[in-house]
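Down below is the structure, laid out as structure tokens.
One protein chain is absent from this view; the other protein chains keep their places.
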Amino acid sequence: MTLVTPSATSALPFKVADLSLAEAGRHQLRLAENEMPGLMALRAEYGASKPLSGARIAGSLHMTVQTAVLIETLVTLGAQVRWASCNIFSTQDEAAAAVVVGPEGTVDEPSGVPVFAWKGETLEEYWWCTDRIFDWSAEAEAAGADWIGPNMILDDGGDATLLVHRGREFEAAGSVPAATDDASAEYRVVLDTLRRSLEGSPDRWTRIADGLQGVTEETTTGVHRLYELHAEGELRFPAINVNDSVTKSKFDNKYGIRHSLPDGLNRATDVLIGGKVAFVAGYGDVGKGAAEALRGQGARVIVSEIDPINALQAAMDGYQVARLESVIDQVDLLVTGTGNKDVVRLEHLLGLKHLAIVANVGHFDNEIDMAALESLEGAERVEIKPQVHEWRLPNGRSILVLSEGRLMNLGNATGHPSFVMSNSFTNQVLAQIELWTRPEAYPVGVYVLPKHLDEKVARLHLDALGVELTVLTPEQAAYLGVPVDGPYKVDHYRY
Amino acid sequence: MTLVTPSATSALPFKVADLSLAEAGRHQLRLAENEMPGLMALRAEYGASKPLSGARIAGSLHMTVQTAVLIETLVTLGAQVRWASCNIFSTQDEAAAAVVVGPEGTVDEPSGVPVFAWKGETLEEYWWCTDRIFDWSAEAEAAGADWIGPNMILDDGGDATLLVHRGREFEAAGSVPAATDDASAEYRVVLDTLRRSLEGSPDRWTRIADGLQGVTEETTTGVHRLYELHAEGELRFPAINVNDSVTKSKFDNKYGIRHSLPDGLNRATDVLIGGKVAFVAGYGDVGKGAAEALRGQGARVIVSEIDPINALQAAMDGYQVARLESVIDQVDLLVTGTGNKDVVRLEHLLGLKHLAIVANVGHFDNEIDMAALESLEGAERVEIKPQVHEWRLPNGRSILVLSEGRLMNLGNATGHPSFVMSNSFTNQVLAQIELWTRPEAYPVGVYVLPKHLDEKVARLHLDALGVELTVLTPEQAAYLGVPVDGPYKVDHYRY
Amino acid sequence: MTLVTPSATSALPFKVADLSLAEAGRHQLRLAENEMPGLMALRAEYGASKPLSGARIAGSLHMTVQTAVLIETLVTLGAQVRWASCNIFSTQDEAAAAVVVGPEGTVDEPSGVPVFAWKGETLEEYWWCTDRIFDWSAEAEAAGADWIGPNMILDDGGDATLLVHRGREFEAAGSVPAATDDASAEYRVVLDTLRRSLEGSPDRWTRIADGLQGVTEETTTGVHRLYELHAEGELRFPAINVNDSVTKSKFDNKYGIRHSLPDGLNRATDVLIGGKVAFVAGYGDVGKGAAEALRGQGARVIVSEIDPINALQAAMDGYQVARLESVIDQVDLLVTGTGNKDVVRLEHLLGLKHLAIVANVGHFDNEIDMAALESLEGAERVEIKPQVHEWRLPNGRSILVLSEGRLMNLGNATGHPSFVMSNSFTNQVLAQIELWTRPEAYPVGVYVLPKHLDEKVARLHLDALGVELTVLTPEQAAYLGVPVDGPYKVDHYRY
Partner (left out) sequence: MTLVTPSATSALPFKVADLSLAEAGRHQLRLAENEMPGLMALRAEYGASKPLSGARIAGSLHMTVQTAVLIETLVTLGAQVRWASCNIFSTQDEAAAAVVVGPEGTVDEPSGVPVFAWKGETLEEYWWCTDRIFDWSAEAEAAGADWIGPNMILDDGGDATLLVHRGREFEAAGSVPAATDDASAEYRVVLDTLRRSLEGSPDRWTRIADGLQGVTEETTTGVHRLYELHAEGELRFPAINVNDSVTKSKFDNKYGIRHSLPDGLNRATDVLIGGKVAFVAGYGDVGKGAAEALRGQGARVIVSEIDPINALQAAMDGYQVARLESVIDQVDLLVTGTGNKDVVRLEHLLGLKHLAIVANVGHFDNEIDMAALESLEGAERVEIKPQVHEWRLPNGRSILVLSEGRLMNLGNATGHPSFVMSNSFTNQVLAQIELWTRPEAYPVGVYVLPKHLDEKVARLHLDALGVELTVLTPEQAAYLGVPVDGPYKVDHYRY
């Protein structure tokens, strides 16, 4: 692939697939803005006061059309921004192009935001892009400063945060360790990336870490890493867990997957979902959305769970709850949404019906033991189209694996739709504002957004749906013991 | 109504409607036991070790068939028990009779548990019954003791807990205050009840309060009172909030109402739900269950909410969200499940269609402004059958009010079904065991059950539903950072 | 049971359970009228012109509150009516009482319609009651006539029609044949009934048959008998098949069962439907309604079918389709709605889980092989309450059989709700008007109602549900090739 980088005369650093896609991308941004009422309301509320003035945000999050609206909202609120994607397949090249060109730039004179992302990066390219969002030398040069680093991270999955922490750790140690034998291919690339950095500078990551005022993190996995880091006393700056806002977790996971799972299945395979037997591993929010979508299309859904409470919920919602191995020979659509590893193992893949579809909407590609499949003697991989592979198995049957076992809602579709992302990203922006403007309120640690901000996110999305909210009378509010304007619920309320 | 009290020769104190109903009640208990696998599993697990030996439990909870299985489980685990209902209409007389007679007694020689409850108590009778569960003189006499009080409360709505706290407070003050002008009719009865007690003993409630080791509370309302009491520093003994166990709140509220709302509507009115316009005030767990049930029967459901998050959830579930006054003239079934007061006001009642049905599944009867209806000039009340009243309004239309505005799932049906209550009551029993056997772990305060016990409740209900639980491998558990046997979720997980 | 018959001074013949229930019945009729907009619209449209003047209708149809509204509609339209129930358990005694007393009569001076029906008839009583609706001697006496017979039948299941045809046949033969060895108990009673008639009169049924202008038949079974009779050349008078009007079959079967199946289950057992495994035999309209209702309550539904088209429909609606014997050991609720015999056989009953519930919403009690159960050695029947029996099986398990294997929506609940019956009964009344006023259009044969009348039935029910119908422009109607006011569909359209 020929990638586009700035011409000699352009001040704007970037690396994307094709700037000529910018116009198409801009059309989509304009439509997406109509579906992202939360972000647009924030632009209206804060566009003049610019609470993010001075913030330099290193963003690592799927470079989609919706993220483009987020990026431009951050800019409208006063921030400087650099961006990479957090997944090698998830970039929408027209969105990346539109962001680089910017609302007022042209393909020849882009005046937007530096983006380093394209669909189909290699692992090496991926980590190079992630490294780039920490390189603010162009900005330093423009400002006549020796060095400038970012002071905020907006993260999804924690890769940007990981790079800073590992970089600083190895700088303190003076060297990057050799990869252990069991290190993943990806971790080896991380080590190589940091090794190159250390060759160039002994304290680059240390300076970056010291300059960071905080990170806002999008996902379960990233949040989990943050809590672990904090528990180990290693966390270097405060973090807001955006993932656990109700308006993020329920909406992004449940409603987002409800939408994008069938969308991805359809675009990948055009297989009729109705009448099929679908197996959904995991009945958390992701699994709940997946099961509802599949049932809504007329599939018979079987669910698996490790948690007896969620298992009981699935049963009470009318789903069969079974172990995968008990029903594997009936399964037409195998969907995994657990966040765990090795949920679908080789014996499962070998037990599936001919041309059964395997789709991951959980998190990492290790939910499905792709490694075992790839090293299975006699198995053959045929590309039907990009992100859709037929694996011919030694047992004479084939299976269809979507997005190489990675997130198929990103790889085979276009990710969550704008309205869902408007909920998530309105949380992100409010979290960035909190950390940037009220640092005193957030010592190093991991926080969820206060409930009144979570409710605010919801409130900003009601008009677009024609929802009439009922307003408490002062007497009713007093009776309930809550303020008329909220927050309305105790922290442990489960919605 | 002629009520039954012990004959002169019987040692067992009680007051119920008709002991001859005991056999019918026993049949129902036997069937209910099959639907309460959690309680039966506790009998199997703890029947021999009897962890509740020594516990003297004053129970105030709807005296239904399911509660009968709870009571006999407590007895099997070693407790002594006395019981009153917590609602004037909710007693199932055959269940009360069966509990009094006991599994091995006869109508002539009852050998079960002292119960003071019948369907259709007056307010005076209700508070007399509640008072009775604190009178353990028969047990004292049998034990040859001067005085014995209860040492545990199992409460639903907090009336038993209220009586103890107010009684002790007035004893400390030396007198029961006169009712203020705005006191409710019911609170006047409470004051009268305590006034009579104070006439008989200056320190009865103080002794009772001092002897109590804890209370386990079933409902939102009761829990809310406990948190307030504790916040004011007035709480006299530790409390476990059973209401907020997932296996209680989600199951009891959502799945219970899903079942019992249409059941109560059907028994009360036989009106086809399909095709009707139903309005559900409140989209918490109760409202979610109500809306799902009505949609499942083919109604068009409109929801109202004060909380923007819940409102957004309702919209995402496909419901119209509107203020009651905006759609009142379309409503055939008006259901309220908020826990708030004055949700349905006189102007709403006057705006309804002819013979629209008004049903409360929230909590108190003040969700609907029954007082305003009762004092409305020109309104006439016609009893169609018990708990079903046609109110002929001055506007020429009628409405049907169920259970006089109180909980219709109790008044018009038989309350939550056994399986739901098995979840709630298994929590209750585990909470009683916690407080009774581990007092050191619970200083005065309000607690939720630890998550591993919540998961245990779920686990005990899976086999009965044919659910196969998936078991983590040690590697997977390590990957997730949870024990193989749970607990699996962080405390703020929302299910 | 003490039944009530007229006092010596009353001119009105009848036999019901208790006339003092009339007031309660009248309240229910009044409420039901609000739910039967089709019948009330017919009263408004035809109350003055009285198209049924001169019609003497012998009615055999479940004597419920809804049927009471039908009866009084027929009277308002000018007919004379006599009534029996068509099921030994289905009479609502308060409805029967209200109809006998009449809207303007009193318990002491009933002035309504002669009804012969009570809940819990024996087979002998049942056929005696059916015989009574053909005895119009009181009317003859009042009219000073030697003899008067009915001239119309309104039938449900065809028992009234059967009695006339068999009676006439045996009169022609000169005697009633002895029962063959394999004759059912019920058929023996029919023969006895006719034998007694023949003893009293050699030509009573012949005269009745000759005087009949037609029959309108409500059910699949009855219609099937009519088509057979006509195919054999034995049908004596024209018949309108009301059962196959869309507004009858889809509404009565699908929507009626959706409502009354869970209602009956709840009243009979109070068992939580959510989370249970329900098996529905048959996926015709009855099965579709049953499956939807059970899923709507959170059950997991498995369906069986003999017809590949319906089986495919069930699969496309997301249900598992399996033979009963393949899944019998998972089933908690076994529902049969096929119209076939021996659908649930002894081996199935013996394979069920402990306390599984067996419910018939199909037609006859032979859907379940009750005879085999009743003659099973070692099986014991325990009455839990009327219409709910625990059968203790020799395998140590019990099952709960509802309504003794007969229609549980009638036996355990109150039948279809008023709105559903308003659809069915508006068809019945329109069919009676057709046959009575346009005999020339209906030579002996079996007919369905013309589509414009089917659409009229629907039209009369829309306002009550707030439905806005879209009206074709003349240009659109011409484009479609249909009249602006309908009928809109070809006869084979399937809805």
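Just so it is clear, A, B and C label the chains in written order, and each chain counts residues from 1 on its own.
Here, a contact is a pair of C-beta atoms (placed from the backbone, for glycine too) under 8 Å apart; a residue touches a chain by one contact, two chains touch by 3 or more.
In this text the structure is predicted, and so the values were computed from the model without any measurement.
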Chains in view that touch the one left out, judged over the entire complex: A, B, C
Candidates C:Trp205, C:Phe251 or C:Trp391 - the one touching the absent chain: C:Phe251
Of A:Val176, A:Val223, A:Val280 or A:Ala293, the one touching the omitted chain in the full complex: A:Ala293
Touching residue (missing chain; options C:Leu3, C:Ala311, C:Leu350 or C:Ala371): C:Ala311
Chain not shown: contacting residue from C:Ala172, C:Val382 or C:Val467: C:Val467
Positions on chain C contacted by the hidden chain, ascending: 224, 228, 244, 246-247, 249-251, 255, 281, 304-316, 321-324, 326, 339-343, 448, 454-456, 458-459, 461-462, 465, 467-473, 475-476, 479-481, 486, 488-489, 491-492, 494-495
Where the unshown chain meets chain A, residue by residue: 24, 27-28, 31-32, 34-35, 65, 255, 258-259, 262-263, 266-267, 269-277, 292-293, 295-298, 330, 354-355, 382, 384-385, 390, 400, 413-414, 417-420, 465-466
Chain B, residues in touch with the chain not shown (by the definition above): 274-275, 295, 298-301, 312, 315-320
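We take it that only the chains that are shown with their structure count from here on.
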Overall pattern in which the protein chains touch one another (line/ring/star/complete/other): complete
Whole-Å gap separating chain B and chain C, where each centre is the average of the chain's CA atoms: 40
Distance from chain B to chain A - Cα centre to Cα centre, in angstrom: 43
Inter-centroid spacing, chain C versus chain A (mean Cα positions, whole Å): 59
Overlap residues in chain A, where contacts from two or more other chains coincide: 312, 315-316
